[in-house]
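One structure is given below, encoded as structure tokens.
Here the complex is missing one protein chain, while the rest keep their positions.
As written, the chains take the letters A and B, and residue 1 is the first residue of each chain.
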Amino acid sequence: MTATARSTSSRNAMDATRAATEPRLSVEQVSYAYSPNPQQAPIFTLEATSFHAKAGEVTAILGPNASGKSTLLQIISGALHPLSGRVLLNGFVTHDLEPRARGQRIAMVQQESQLLFPSKAWEFVMQGRHPYGRSLRFETDNDVLIAKNALAQVGAEHLSDRWMDQISGGEKQRVILARALAQQPLLLLLDEPTLHLDIGAQVDLLETLRRLAVENRYTVVIVTHELNLVGEYADQVVLLQKGKCLRVGAPANVYQRDLLEQVFQTQLTVELGSTGRPRVSILPGSGS
Amino acid sequence: MPHGTGGAFFIFVGFAKNHENIYREGCCTLKIFTSSLFLRAVVAAALLYVAPDVAHSRAEQTPSAAPAKGSFRTVQDETGRSVRIPVPVRRVVSLAPSMTESIYALGMDDLLVGDTDYCDYPADAAKKHKVGGAINPSLEEIASLKPDVVLVTKGLNRLETVQALDRLGIAAYATDPHTVDEIRSSVHQLANVLGNPSAGEALDSELLQKQNSLRDRLQNSTPKRALFIVWTDPLISVGKRTFIADALMLAGAVSIVESSQDWPQMSLEEMVRLQPEVLVFASGHSEAVTRDMEALAKRPGWNDLDAVKYRRFAVISDAVNRPAPRLLSAVEDLARQLHPDAFAGRTGTSKAAGPVEKN
Partner (left out) sequence: MRPLTLSRLLLQCVVLGAILFCVMVLALKFGAVHVSLYGLGRDLLRVFLGKSTEISSEYSLILNIRLPRILLGVLVGASLSVAGTSFQALLRNPLADPYVLGVSNGAAVGAILALLLEPHLALTPEIASVFTPLGGFLGAAIAITAVYFLGRREGRIDSSTLLLGGVITASLLSAIIILLLTTMPSSNVRGMAYWLMGELSAVPSRPLAWVLRVGFLAAAAVIYTTASDLNLLLSGEKEAMHLGVDVRRVRLIVYIAASALTGLAVAMSGSIGYVGLLVPHVMRMIFGSDHRILIPASAFGGAIVLVIADTLARTVAAPAELPVGAITAIAGAPLFIYLLRRKLA
């Protein structure tokens, strides 16, 4: 076994014992506040929020702008220290992990990646293997294989030799996702991944995410404000408004008309589709 | 110029030009360097270099014999350094125009094998082998001349040059005169160092005689308060510790500048407050100075200086800028312009000092 395969399998062995019984991700009463200047009282961007997620589940953090969604995601990823509470991933506190250990377990997909110099798609995806190497290393055949697989899983093998700045937004999003997959994470986090995509690409992405979550046993947490995508594809919804967590549950439970109207400040209707998934429609001429 | 390498470079650039975005070509290094065109260019360049070298080497004489081990003596130069000089001295390189002039004044110019680009007096000095500027001479040129001693002066040359010469084992003798007397003794000592004391004594008494005769003539004249102008924009004069300031005193003037810096920048208001009696310019072209004075007279601030308003200025040769024997003739010239009555002797009508061209 190569060194990287060994490390991955040992990590998997440690984590696997817990996977079956406990929720993989536990967000426990996390909150966040900051003071713009020392004299002012701190502003709470996120108040005590909790939820759990299992392997293979897609959780959506839903809410209007400035509801604290991104803050919550950053805390889950371990990049931000919460003011109170903690986030446990298979029993490890995420923000206590070292960057390398964190990179092997948590993968973050953010919006438009800013690239200083052009690079090819495969180079980009290979970056996902970085947490598995020592400092002065060259990529092994195993790394190349994993990167190829990652591209294949998002249906982007044909983009492998293309330059990142010459592909469309949707294709770029797929390559960014492939890089996250190359990290072979336990937890896959996405911050507003559908922002610049057309509806076809949006559906594509969510379908892929759901499939990958089940196939590779990822825990997927996605931040978005797209009501219907969430309604259709999420297993669990965390509803936020102005930093407060209003409800956690399956979409059908969370999508109550009064609740949604209060949160999104607009009149709408909620219907249950044939699959048992809620569908939200706006009422024309409304909006307070 | 290395045309072969130039050719290879352009071939390479041409290859790179063919690609859309030049940042993309991160892969084709090997192709570039093994392309037959490039290789051919490199081989051609190599042949172009080596061939003339081979021809030159065949034609060159046998290498010079090892230098004869003569005797040495140690002297102290004017900055306090101990300098080990071979005896006798046969080859001298001068890194300052003043040192070059001194050597010629001593009549020892046959020892001079190299000087700087700026050594222009006397005319013969311009024909010597040049080693570069005073501040940035070529060490290689100096070394290739195999000098016994290199002459420098602290007011012009750099410490780094002296240090480099030390490291190469080449003796560097530095002068640092701050008064006219020191210039005289410096030249005298130089003659001793270079192995011809009698020439030094002869020149020394000649210069001393000139100095004394000047002093005698001027002993009854009141020194004029003068401002020596090095540059007008910004206004730069000479400090009181410089040999120029001392030369002014010998000429019957006194510099109104009290600064201890060598080339202090002065404020015009301060000069107006002090109101010097006369302005002194050192230049090879007095017509140009006259023109500049007219221009100065029209400028605010300058026009508040009485010396500018009433055109009281003197122009002397730029020999005064070099601490060498020729300085004395410029001093004498200035004395004549400032105190004509001390020199008139017979017909004694003095007039307001005006520009008198003398070189």
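Everything below uses one rule, namely that a residue touches a chain if its C-beta (ideal position, glycine included) is under 8 Å from a C-beta of that chain, and two chains touch if they have at least 3 such contacts.
Here the structure is a predicted model, which is why all the values come from computation and not from measurement.
J.: Tell me which of A:S26, A:S119, A:T208 or A:Q256 is the one touching the absent chain.
T.: In the complete complex, the chain left out is touched by residue A:S119.
J.: Where the complex has a chain not shown, which of B:D124, B:E160, B:D216 or B:E294 is the residue touching it?
T.: Hidden-chain contact among the options goes to B:E160.
J.: Mind pulling the chain B residues that touch the left-out chain?
T.: Chain B touches the chain not shown through residues 2, 5, 16, 21-23, 25-27, 29-30, 32-33, 49-50, 53-54, 56-57, 60, 63-64, 66, 117, 130-133, 135-141, 143-144, 146, 154-156, 158-160, 164, 167-168, 261-263, 265.
J.: For chain A, which residues lie in contact with the unshown chain of the complex?
T.: 77, 79, 98-100, 102-104, 106-108, 110, 113-117, 119, 122-123, 126-128, 130-131, 133, 135-139, 143-144, 147-148, 160-161, 183
Here is the rule we use: only the chains that are shown with their structure count from here on.
J.: Measuring centre to centre with CA averages, how many angstrom lie between chain A and chain B?
T.: One centre to the other, that is 74 Å.
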